[in-house]
Structures are given as C-alpha cells and as structure tokens.
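The block that comes next holds chain A.
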Amino acid sequence: MELPALGWQSIVIFVVFALSLLIATYCTYAERVIAAFLQDRVGPDRAGPYGLAQPLADAVKMFTKEEFFPGGANKALFVFGPCLAMITALMSSAVIPFGNIMNFGNNLFFLQGIEVNIGMLWVFGVVSLGVYGVMIGGWASNNKFSLLGAIRAASQNISYELAMGMALIAVLMISGTLSLREITLQQSVAGEWHAWNIVKQPLGFIIFLVCAFAETNRTPFDLPECETELVGGYHTEYSSMKLGLYLFSEYVNIFVVSAVMSVLYFGGFNFPFQYELRDWFVSNQGWELASAQNLITLLGTVGLFLKIFAFIFFFMWIRWTLPRFRYDQLMRLGWTILIPLAVFNIVLTGGLILAGVI
Partner candidate 1 sequence: MNSIILLSVLGLGNLFLGFRRSNRLLLPVMMLILGLVLTVNFIDWNEGAQPFFNGMLTIDNFSVAFTGIVLLTALVLVPFSQKYVLDGEANLAEYYSLLLFSLVGAIMLVSYNHLLMLFLGIEILSVAMYVLAGSDKRNLRSNEAALKYFLMGAFFTGILLFGMALVYGATGTFVLSEISFAVQNPAPGFESLKPMLYIGMLLMFIGMGFKVSAAPFHFWTPDVYEGTPTFFAAFMSTVVKTAGFAAFLKLLVQAFPAANAQGIWLPTLTAMCVLTLLIGNVGAVAQTSIKRMLAYSSISHAGYLLIALVAYNGQLEGASANGILFYSLAYSVATVAAFGVVKLVADARQREDYDGLNGLAKTNPLLAFSLTVSMLSLAGIPLTGGFFGKFFVFSAAVENGYIGLVVFAVVMSMVSIYYYLRPIISMYMRDTDAETAEAVPVTTFQAGALLLLAALTVLLGVLPGLVAGAL
Partner candidate 2 sequence: MLTVLLLLWPVAAALLLHFFKGRAARVPALGAALVEFALAAYAAFTFNTNNTGQFSFDLNWIPSAGIHFAVGMDGLSLLLVLLTAVLVPVILLSAFRRNFENESVFYALVLFMQTGLIGVFTAQDAFLFYFMWEVALIPIYFLAGVWGGVNRARVTFKFFLYTIIGSLFMLAGFVYLYFQTGPAADGLSAHNSALASFYALNLPAETQVWLFWLIFAAFAVKMPIFPFHTWQPDTYTEAPAPATMLLSGIMLKMGIYGCMRWLLPVVPMGVDYWQNLILILAIIGIIYGAIIAIRQQDVKRLIAYSSLSHVGLMIAGVFSLTQMGLQGAAIQMLAHGVNVVGMFFIADAIERRTGTRNIADLGGLTRKAPVLTVCFLVLLLGTVALPLTNGFVGEFLLLAGVYQFNAWMGAVAGVTIILGAVYLLRMFQRVMLGPDSSFTETFTDLTGSELALLVPLIVLVFWIGLFPNTFLHLSEGSVLNILNEVVKR
Partner candidate 3 sequence: MLLAVPTQYQPQDFLPIVVQFVLAIAFVAFAMITSHLLGPRRKSVVKDEAFECGIESVGNARTPISVKYFLTAILFVLFDVEVIFMYPWAVNFRQLGTTGFYQMLVFLALLMAGFAYVIKKGVLRWNEAR
C-alpha cells in the first residue's frame, strides 16, 4: 500500500471518525427530541434553533464539571475505565464500508477507512473489549452499586455476545467471507434488491437485533445502569467528562451497531434500482460510466446513512416504548431462547444452502 492510498484512507478514517462523533453527539439530542415526540411534549428548544445547540451546551457542561474520585478508588483504573470504553467504541467504525468506489481519473478510491479480510472479526473483537471499560470502571469505583452494575454488564454482554456470534455465523455461511465489503457487494446483484440478507436471514436478523440492544446496554436491556435499582450502575461514581465518555461511548456504539446491521442485513450502501439508475444515466443522459458510478456511490452512502438513522430511531423508539427486563428474565432470554434459536438458525441456513434455496 503506497502512501497516497494510506493518505486517502486516513482522510476517510478521519471523516468517519468525525461523523461518528457528530452523530453520537446529536444522538443525545435526538434521544430527547424523540422522547418528547413519543410522550407528546416539546423537548429541548432553548439552545439554538429547535434546541440544536443543546449537545454543545451539554458538552461544555461536562467539560467544566468537577472531577471526582471516590475514596478508596483505584485512581489509575478509575480513569482508565471510561477511556477504554470510549477507545473501543471509536475503533470499530473504520472497517465499515460507507460507500462503493469513487473513480477520479482512473484513480479508484474506496469510501471505506480500512478494508481487511477479517473486518467482521475486527468489529466483534473491538466491541467485545468494550466490556472491559465497564468492568474496570465499576470495579475501580469502590462502590457496591458500581460493582454490581459492572458485573451485571459483563454478564449480560458476554451472554448476548454468544447469540450474536451465532447469528452472525449464519450470515457468514451465506457470504463465505469475513470482509464487510464483500458481504455488502454480494447483496448487490443487479436489479434484485431482495439479494439483501434480511430476506435470507429474517430469524438471524431478529436475533442480531435483540443482541444489539443488549450489547449496547439499551432499554429494555439497560440493567447495568438501571437507575431504580443501582442508582447509576457502573457509572454511579463518575462525573465530568469521564461520565461523558461513558455516555458518549454508548451512542457511538449504537451508531456502529446500526451500521453493522445495515451492512450485514440491509445491503449496506446498496439501494434498490441502483443499476437501473446508473444505466439510465449512461444510456439516456449520456454520462460517462465513471461519473454515473460516482453518483450512485454517493447516493449509496446517503442511503446507508438513512438506514443507520432509521436504526438509531428504532433504538430510541424502543427505549420509550418497552419496560425494562428483570435480570433473571434477561439472562434466561439470552441463554435459553436466543442461543438455541441461533443454533436452529444455523442449521436451517445450512440446510437451505445445501438445498440450493439460498
């Protein structure tokens, strides 16, 4: 890989990085607005037009709050916890293919930070590390609520990770690769939007979705931080930007997991009739193929983000709709329902593939 390519990739990474931060920031805003909408109230509207500057105000508040170290806390780990949570959240976005190829004067550029053959494993590995941030923070706080919250978080995350991994295996059986780009491209057979994996993997998608909720500690699986029982769970003792990083990492995770779901099940940057549109530009408007392709690519990127936003909305919608699980229900759902379902899904997928159906 020559340096120009690396440079291009760095640009993409930077853009994606910034975007994910931006999206995460505005997720806080979106959360309130959607909550208000669902509860038929106004929501933030003071800071800036429609309250759009609200996240910035929040950020300023976070930065200027007092740093707090509880007595008996292990200081290094106490600081390290949120940092780790944030770093792992930020690390996973780069391998997601946000768009197809751009073609400028015979130079091909991928709208993707990092293309590796183990993209899916990378996302999985990094996301799994996130639990360490929670564990370390909860343990270091020297607070019973924090510890319990952290342990719960760890237990919950690892439990659902199993089902998630198994759901993913069914996708891998269909695609035969771990590269996210290849998985996306396989879902773009010309003229057939039903090449999307959601058609082939409805059950797998549902399992994955449920697990995604649990992995991001979102309602109805937000047991680690459930206010009514555990005060604030693992971040009870946190304040200032350290708390901010925890909250922030959650939204970044939502963004990443939405993107992953879009890529795995909803065709990624593919959108219906993209080939017809490109051919229409080429044959009817007389565009060059490359230009038409660039346009499609951009449209695809926009489409991907639309899908992501839809998922984010869905996350928030659920939050204000469903009540929280009890802990034993949560564990039972993960172990006794999702895992067997996922195994069944694997067997079913295998059978269907061998039968030539998918």
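The rule we apply is simple: a residue touches a chain if its C-beta (ideal position, glycine included) is under 8 Å from a C-beta of that chain, and two chains touch if they have at least 3 such contacts; residues count from 1.
Per the selection procedure, all candidates are chains of the complex that A comes from, given by their letters.
Computed from a prediction, not measured in an experiment: that's the story for all the values here.
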Need the partner of chain A in this complex, chosen from 1, 2 or 3. Which is it?
3
Candidate 3 partner, complex, touching residues on chain A are 1, 6, 9-10, 13-14, 17, 21, 62-72, 79, 83, 86-87, 90-91, 93-94, 100-101, 108, 113-117, 121-122, 139, 141-148, 151, 154-155, 158-159, 161-162, 165-166, 169-170, 172-173, 176-179, 181-182, 185, 188, 231, 236-237, 240-242, 244-245, 293, 327-328, 331-332, 335-336, 339-340, 343, 346-347, 350-351, 353-354
